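Here the structure comes first, spelled out in structure tokens, and everything after it is commentary.
Removed: one protein chain of the complex. Kept in place: all other protein chains.
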Amino acid sequence: MTDPAGTPGAQAATVGAAALAEDAAPEAEPITRRLGWAFWLCVGWLVVIVMAAVLAPWLPLKDPDANLVNRDLGRPPYSPSSDFWFGSDLDARDVFSRTIFGARVSLTVGFVAIAFGMLIGGTLGILAGYFRGWLDRIISFAFVVLLSFPALALAILITSLIDRGLLTISLTLGFLAIAPVGRLARATTIQYSDREFVVAARSLGARHPRIIIRELLPNVVIPMGALALLGMAVAIVAEGGLAFLGLSVEKEETWGKLILLGAGSRELENSPWIAMAPILILFLTVLALNFAGDKVRAYFDVKEAAL
Amino acid sequence: MNVHLQTERRVSEGTLLEVEDLKTHFRTERGLVRAVDGVTFSIERGDALGIVGESGSGKTVLSRTIMGLLPSTAVLSGSVKFAGQETLGLDAKQMRHLWGSEMSMVFQNPMVSLNPLMRIGKQIIEPLQIHLGMDKSDARQTAERLLRDVRIPEPEKRLGQFPHELSGGMRQRVMIAIALACGPTLLFADEPTTALDVTVQAQILELIGEQRKERNMSVILVTHDLGVVAGHTDEIAVMYGGRLVEKASTSELFANMKMPYTKSLMRSIPKLEDPSHTRLLTIPGRPPDLVHPPEGCRFAPRCAYARDKCVRQEPPLVVSETSSDHFYACWYPVGSPEFEERDIEIMAKVHVGGYA
Partner (left out) sequence: MNYWLQRFGTSVLLLLSVSALTFGAMNVLGDPLFNILGPAARSTEVRGTAQIEGYAYQAGKGNSTVGLVVVDEADELAPGQALLVSVDDELPMRTDTIAALDSVTVEGGLVSIADSVTPGDSVFNGPDPEQLFKVAQAEKEFYLDKPLPERYGRWLGDFVTGDMGPQFSKTGEPPVTDLIKERLPRSVMLLVMAQSLATAIAIPWSLWSASKANKTVDKLSTFSTFLIIALPNFALGVILKYVFAIKLSIFPQTFNASDPFFSRVWQMFLPALTIALPAAAVYQRLLRTDLITTLQEDFILMARSKGVSRRNVLLKHALRPSLFSFVTVFGINTGALIGGSLIAETIFRVPGLGSAVVEAVATEDFPIVLAIVMIVATAFVAVNVVVDVVYSLIDPRVRR
């Protein structure tokens, strides 16, 4: 449309024309300026699970490591009941409280991983996108090298070489996030660097750090924020995958480890809740992160909004 | 209702299209957009009608409404009779039989209107296969002939090429060839020359005119440019704010323009005879809000000649004293004393030589 988007008449023409995709085509996706109730539902869940994880030691939960054998109920594992909300595992440990305590670790891994990835990847990406030239070439090349590795294999390799502590695993997963995050940061920075307000700032004599921090960063942070939510979901699932292979954090319990414990054929048949409960919580959390991340991205996506 | 306008039932002369009080509204977040708000006209077989208006006047929506290319969310009312049959409100499945065979459209920007990933030949052959049931080799031959008709050199070669391999003018010719492929009786040309060089514009318009005569085809030429319609239409209709504000035969319109709006359109075209540094009279302001149109004349807010009455009351369509086919809607049209009064002031500012 060559019309200036602002005039009401042109707007009408634009709406008309845009809606003029023929009958087989839908009208253009509605410009959702609202995030929607589903988004807030996801945020609500995330808040709940994070709070539960943070406050776990002070919540009235059973001791996650205690063997709460109850003669009256027979031999463990106990199916879910009012006493054991998610049932118990083979050693009569309360699955519910273990899941909550497991959340502490899994969420931490996800958060630290993505924070690390964003910090390093984001910085590198912005620098590459802003300064271009040889700096960009080197950084972009580094990204491509990182992306060429089989991710899970690399994570397994690094953690086996160093150690399997909480920090190591988190940082390793974060290390793997650097490249995807960096590429997005770079692309967004390039996109915004050409915009008028950056050119204007520069013509006013603003120096590079100022431009980057004041003009670019606020705009780049938004799509990165959406990516952060999605990335955290990926990190949590990755940790789960590692745990499933028996190669995750050694000391603490994570969701993945809990699932592994319940994933044997016999356990699945007789007492599926051991695996299914943590699967459910993990699934809901990842779903919430994915959904929220997608909504944030759609909400702020400049291209989609400006029809 | 079965709408199969076969060749036998085709209107060979006389009224081809009748549009009566056509309204096209869109439901949007801001409200109901009255893109086309009561348009009435008709066109005979073989005639050319020019619909002139700014962006936002509703001219494009009008042509697409008549074709029936709008999504089902558009609110339509009024009547559109094509060859005597009511087509407004038919669904896509029924209209599909008309599209490309009885009525077709040439779009504005040939670069984006042709499928960039499909060869030219295939795009021309498509309607031939669909409507005329031709087999591949017949269709190919016909396509070649069509390319020749629209004066594209080396037609066999062109059939195998992609749109980006052709120049803008050639692409537009291809569009015309596609539109003409099945021999429609009504051709819509929506800003067919806007995206082209000035030199090519004339060629395209002439081509359309030629084909019109050869096929006895009606043409509706939609444009913002009065210059385009000047030499190539029998009748001109001027649209503003979703309504027809003036309609007359071409010669009559240029001789006896009644609407100040039309006059302003004329004046905004630079002419060679004007002395250098003559100021171009542009029309200030923006097109009206189609959700909440003004009470009075829709052009009044921008009209240099508007008076109180114009803002308060909407002028009706009246017949001009100069010709019985000339309609316009204005309280103080060109030639009226009120108009002349204002005009003197305005024109004085224009003919100042040198820098203003």
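Chains: A and B, in written order; residue numbering restarts at 1 for each.
FYI, a contact is a pair of C-beta atoms (placed from the backbone, for glycine too) under 8 Å apart; a residue touches a chain by one contact, two chains touch by 3 or more.
These numbers were taken from a predicted model, which means no experiment stands behind them.
Asker: Please identify which residue in A:109, A:198 or A:279 touches the non-displayed chain.
Answerer: From the options A:109, A:198 or A:279, the contact with the absent chain belongs to A:279.
Asker: Among B:27, B:136 or B:164, single out the residue that touches the unshown chain.
Answerer: Once the missing chain is taken into account, the touching residue is B:164.
Asker: Would you mind spotting which of A:47, A:66, A:119 or A:144 touches the chain that isn't drawn?
Answerer: If we include the chain that is not displayed, A:144 is the one touching it.
Asker: With the missing chain put back, one of B:131, B:158, B:232 or B:298 would touch it. Which one?
Answerer: Result: among the candidates, B:131 touches the missing chain.
Asker: If I consider the whole complex, including the chain that's not displayed, which of A:85, A:131, A:244 or A:300 touches that chain?
Answerer: A:244
Asker: Consider the whole complex, including the chain that is not shown, and state which of A:41, A:55, A:119 or A:157 touches that chain.
Answerer: Residue touching the absent chain, from the options given: A:157.
Asker: By the contact definition given up top, give the residues of chain B that touch the hidden chain.
Answerer: Chain B touches the chain not shown through residues 67, 69, 92, 96-101, 104-105, 107-109, 112-118, 126-127, 130-131, 162, 164, 175, 178.
Asker: Could you list which residues of chain A touch the chain missing from the display?
Answerer: Contacting residues on chain A, toward the hidden partner: 18, 20-30, 141, 144-145, 147-154, 156-158, 160-162, 233, 237, 240-241, 244-245, 247, 256, 259, 263, 265, 268-269, 275, 279, 282-283, 286-287, 290-291, 294.
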